[in-house]
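Excluded from the complex is one protein chain; the other protein chains are retained at their positions.
Here is chain A:
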């Protein structure tokens, strides 16, 4: 991917506006006919702390940050130590620093990048009202070979709602920044020449337009497409944006969002909304999911469809709220007490949040079950330029009885395990939903027969469902398989490309359906594989343990696992896949 992709980071302390600059750059990339991914990294301050916008831009869709950072534009040195691990500089990287901001910190120097000094702040001050983030933007845009007019369009789109004056000043500052790039280029021509040879304007004829959105917004849209019309919300990083997006969108389609007093309330409100016949969801992260599990068990027992999107962050406890991890897998799979079969899905990247969001609602409604949809901070709070994805044509359907069904049995024991669910308002079918074990009629029961029948039917409906091909995304062939889920999918795919370029055939299997595990399908997908690399971002290898406990691997199994907050890089996977003595073999 080397030639067709480049990565850069913009850092600065609070108020410097590097996130805005990054956003505009990503927008400009989309307008230039490119794709891109931007991750924001924030310090622990609530507001105003230092921040980093880390971008990767390319000629093909980008769903990984790659191994190196080509260019770092540091507006100042704030608390750069905090991000140093997340910005992989090496001797081929170029750092642009402002000489007026003091010495280049040792953490940067230690990585031996080339350093070019540009008086960023002083340049900004040449424009009355000019801001330093626009100088940084101009530098980055010029080095990337972006057309000034395209960046100007992106500035207009981003800042236009403030005032024309702000836009004009920004454009002037942008030009000063772009001008400064010439000197930098002459200092480090080999790196500074970043252009992907694609500064052609986007084919904007109104027919083919790219989308720029975060994973959390994509989840919101996917869920909305699935037919959710009721959401109860309790804010938590990094899931809040799912809820905020839905707060804006739901009322437009006749739906409603309520802010609850806590997650015990939000999940019960969702159960109530769904019981009342309206497809319902909430979004949360680890601590919130912990509070919800008792009610998720109720939804299993009372057979209430609903979706909880859990955007994973570093845990346990409050952990690292602003950083990504995949350590909520265990609670999603096994957090409910009793025998409580349910469904766990995972989106594979930002674009896939659209599909997996919609699919999760369809699964919940079809099987009358809670679905926990996993995403993670690296996907949820990142922004990407993507090819638009149309809604899946599949309809969301809930099985309901007809009114006045004689001897209506809410929990009838059926072959499929799914029983028609009456909706309040329907005549002649009134019943009481219950978390107590019950007879087919819904009456509380402690009879062994009823317990066995109901346990069987609740398990059967989940096992017997036809999940089609959506259970996993599989690409490639070869004797090595990279088996993963969530935001590591993009990283694994990039590692696979590197391996293939070295003549090592490899296949990537990204599970979208984590529970129930499609063991037969997985067996087929692994046919001919000699070595399986199980890739996950957590400390205790939860994914590996789950797979091993559920599936008989015929191949050698190697673990590639590491906790957050530093993202796993493609190179780590390449190394683990090829080295004989790395990792934990079975």
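Just so it is clear, a contact is a pair of C-beta atoms (placed from the backbone, for glycine too) under 8 Å apart; a residue touches a chain by one contact, two chains touch by 3 or more; residues count from 1.
One rule holds in what follows: contacts and distances are computed from a predicted model.
Visitor: Assuming one chain is omitted from the figure, identify its UniProt name from "2-oxoacid:ferredoxin oxidoreductase subunit beta", "Sulfonate transport system permease protein", "(2Fe-2S)-binding protein" or "Xanthine dehydrogenase family protein subunit M".
Guide: Protein name of the absent chain (UniProt record): "2-oxoacid:ferredoxin oxidoreductase subunit beta".
Visitor: Taking the entire complex into account, which one of A:102, A:160, A:424 or A:505 touches the absent chain?
Guide: Only one of A:102, A:160, A:424 or A:505 touches the chain omitted from view, namely A:424.
Visitor: If the hidden chain were put back, which of A:79, A:156, A:172 or A:268 would touch it?
Guide: Candidates A:79, A:156, A:172 or A:268; residue touching the omitted chain: A:268.
Visitor: Among A:52, A:65, A:224 or A:577, choose the residue that contacts the chain missing from this document, as touch is defined above.
Guide: A:224
Visitor: Write down which of A:166, A:278 or A:504 is the residue touching the left-out chain.
Guide: Looking across A:166, A:278 or A:504, the contact with the absent chain belongs to A:278.
Visitor: Under the stated touch rule, tell me which residues of chain A contact the chain that is not displayed.
Guide: Residues touching the hidden chain, for chain A, are 27, 30-31, 157, 202, 209-213, 217, 221, 224-225, 229-230, 232, 247-249, 251-254, 256-258, 260-262, 264-266, 268-278, 280, 294-295, 298, 302, 385, 388, 391, 422, 424-436, 443-444.
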